[in-house]
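Report on the following structure.
All protein chains but one are shown at their positions in the complex.
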Amino acid sequence: MTGEEIVLAVSRIEERAKPREKCAMPAVTVPVESLAVFMRAIHDDPALSFDMLCTHTAVDWLGENRFELLYVLCSLKHGHYLTVSTSVPRDKPEVSSVSSIWRIAEWQEREVYDLMGVLYSGHPDLRRMFLEDDWNGFPLRKDYKDDFMLELPE
Amino acid sequence: MGLVTNNLPAILDRLPGGGFCVTSIDGIINWSRANSLWPLTFGTSCCAIEVMMAAGASRHDLARFGAEVARPSPRQADLLVVAGTVVKRLAPRLKTLYEQMAEPRYVIATGSCAISGGPFIYNSYSTVRGADQIIPVDVYVPGCPPRPEAFLYGLLTLQKLIKAGESIRRPYIRRKPVLAALPSGMTADQIRAELAVLLQRDSTVDLSGEYAQNMQAGGSKQ
Amino acid sequence: MTIRPITLADRIAAGQKVESLLSTQEYFVNMGPQHPSTHGVLRLLVRLDGETVREVIPVVGYVHRGIEKMGEYLTYRKFIHLSDRLDYLSAITNNWVVAMAVEKAAGIEINDRIQTIRTLCAELQRIQSHQLWWGVFGMDLGAFTAFLYGFRDREVVTDIFEETTGARLTMNYIQPGGVMFDIHPDFVKNVKKFLAYFKPKLEEYETLVSGNVIVQARLRGVGILSPGAAVSIGTTGPVLRASGVAHDLRKSEAYGVYGKVQFDIPVGVKGDCWDRYWVRIEEMRQSIRIIEQLIDSIPEGKHMTIKPTAKIKLPEGLYYNQMETARGILGALIVSDGGEKPYRIHLRSPNFNNLWSVTAMAPGLRIADLVAILSSIDVVVPDIDR
Partner (left out) sequence: MTNAIGTTLWQVKTLADRTTGAMPDSPWLAIGYILLGVVAVGALVAGLGLVLIYAERKIAAHFQCRLGPMRVGWHGIFQTVADTLKLLLKEDVIPERADKLLHLMAPFLSLLATVMVLVVIPYSPVLQIADVNIGVLYVSAVGGFGILGILVAGWSSNNKWSMLGAMRAGAQIISYEISVTIALLTVVLFAGTLQLSQIVLSQAEGWWIWRAHGIGLVAFLIFLIASVAEINRTPFDIAEGESELTGGFHTEYSGMRFAFFFLSEFVNMFVAAAVTATLFLGGWMPFHIGSFQAFNSIMDLIPPAIWFAGKTGFLIFVIMWFRWTFPRMRVDQLMKLEWKILLPIGLVNLAAASIAVLFNLYFFPRH
């Protein structure tokens, strides 16, 4: 399937899914409420069958007061890719976990929680991953301040 | 350390010729320590490949200096090579490792990361800026990562340092840490030739004479 | 009613799974952060029942340097320096991933010479990485000699790299728009010399380690990773291929000049440690094949298509590029706001995903098997932690 066909097929599953703008590869934006159902559907759909979660990360759009969560999905069966994007507000960053669909999501979500502070409901073991448990703040947020960090002199 | 090193100097020094004896014993003890530096198998990142693995492997062969007996247990190791970045989370563990080692223990910090934080110094929230913020370091070996030859040079420097350093009169006295940097502007072939000359003469490196001259010569060429 | 102790028969009758007549206690041990077979500062929290592993909990972060945060403050060109230090055994491929992502986004054209050099270097790097893995694998199984044989041959490749790139390990060779330097005049000659030297050595590897009865007993049927679990955990590279999934970006995306060369993807059958071992040995053979096809026909051309000092700005947007390193798929996800520096850069590291396959493989096996499994998935810790 080509990129347009995937986006079309996906929007048939979830009508609120819209193509994400400014993206070099096929990408859709879905509302955060329907993420878990949507992911399950495109994982199980035989024509799409996104069986591998390549990577999952978050982008902090400080100006727009939201986190954008990005899921790069891949189908080894059909050899196509799709990026799923969803947004959560910065002051209430909660999203349902997809770790029941792809096992690796458990650890990738832990990483995002650790560095970005996004909370995943339904996650089996949401702990810090890279940083110590007593770390203050989430360092990949754009407004993260730390006495320890040195600014690179220009 | 025990009986010999604690009580012997006080008894011997008073006897005629005792001072000479103590000095000779010192020499022998330091000789044995310098020539038997067993490293701890420990490495955090890139430097571990060059310094712990490649330096110990066939071509560079750390065994020539008696330092190939890598001990996985810190109790039996003499030399802690901090090979790679130290981050905040590792810092307490590194300190524990150092404390678990039995005296006398030596530390070589290899690579920019272990010296100062290196490429990860700015805008990193977790990189510790140098292993010496956590544990005392004896020799710094610069490079990112240092060549195995540079590490050998660092090891020879440490041997030199040990031979000139602690004595049983004053155990645990440390000299200031040394930067074992090969002169700048050298090619790999020159480094090998230089090391070969040094190795042929003795197992030690004269830091004051030879090294300073080379530095000047290297500096004036540029 | 008489009270009597619960016997084995009672427990069997009650449908309980009875493994031992003695009452035993499970206990935890820490493998790492300083342990000879965790290859760096990885820590595995292992729940043991005697010798048997019940559960493995990897604890990572002991060399988490915050590279992604640093990337937000560095230009794309500068960020490539840091990408070397992730998976330092695949430095060339790491550079290439970021460089290619930038090239794709900025629309920088690359000529055939650059593509061929990049492909050649990437394959040499793959051989080099697998040599090191083979040596360390032997060492973890207890055959120390393998380690030195692996390194002896690795030094030859290192010399070739040093000649061309100026560095032994962290090369920082591939830049957006080309490669840092043109290849050394002796490059072709030395690569051919290396191939002639290494082919018999590869057979020696087989005699020394592969054919050994103890190695076979230690690896066959140990640490089986089913294809379903391998995909769900998102393993890539030799680990995924050993489980029987023939997924190789060099074939499916054919970046560089992989489209022009003939090579096979070695695929395992059972997904055990032996398959992972075999897949890597076979990959070295395939890499030799690729290099042999390319080495005589490096096209003429410039080694850099843009000025090395040119400012690189990516148009606003989201870019993702991935590539097959020696350990699996490395992806670079760049979010640009139109400036010289990325707004957010994320690296999908192969080792991060591969590591978690231990949790699926190890339970029920022995400690020695855990060491073999960990070695067979060949993790590089700084790449996990980033």
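Letters A, B and C mark the chains as written, and numbering starts fresh at 1 in each.
The rule we apply is simple: a contact is a pair of C-beta atoms (placed from the backbone, for glycine too) under 8 Å apart; a residue touches a chain by one contact, two chains touch by 3 or more.
These numbers come from a predicted model, not from an experiment.
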item: Visible contact partners (per top-of-document touch definition) of the missing chain; value: B, C
item: Contact partner of the left-out chain, one of C:I12, C:I57 or C:A217; value: C:A217
item: Among C:Y149, C:Y173, C:F187 or C:Y320, residue touching the chain not depicted; value: C:Y149
item: On chain C, residues whose C-beta touches the chain left out of the figure; value: 27, 29, 35-37, 51, 138-145, 148-149, 152, 208-209, 212, 214-215, 217-218, 366-369, 371
item: Missing-chain contacts mapped onto chain B; value: 1-2, 4-5, 28-29, 31-33, 35-36, 57-59, 61, 63-66, 68-69, 71-73, 75-76, 78, 100, 102-104, 199, 203
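Definition applied: only the chains that are shown with their structure count from here on.
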item: Pair joined by the larger number of C-beta contacts - A-C, A-B; value: A-C
item: Centre-to-centre distance between chain C and chain B (centres being mean Cα positions), rounded to whole Å; value: 32
item: Centre-of-Cα separation between chain C and chain A, whole angstrom; value: 24
item: Whole-Å gap separating chain A and chain B, where each centre is the average of the chain's CA atoms; value: 47
item: Sequence positions of chain C contacting 2 or more other chains; value: 61, 64, 66, 69, 73-74
item: Residues of chain A whose C-beta touches two or more other chains; value: 130-132, 139, 144, 152
item: Touch list for chain A against partner chain B, complex; value: 130-132, 139, 144, 146, 148-152
item: Parts of chain B lying in touch with chain A, wherever the complex brings them together; value: 88-89, 121-126
item: Interfacial residue positions of chain B with respect to chain C in the complex; value: 40-46, 48-50, 53-54, 57-59, 72, 74, 84-85, 87, 89-90, 93, 97, 119-120, 122-127, 144-145, 147, 188
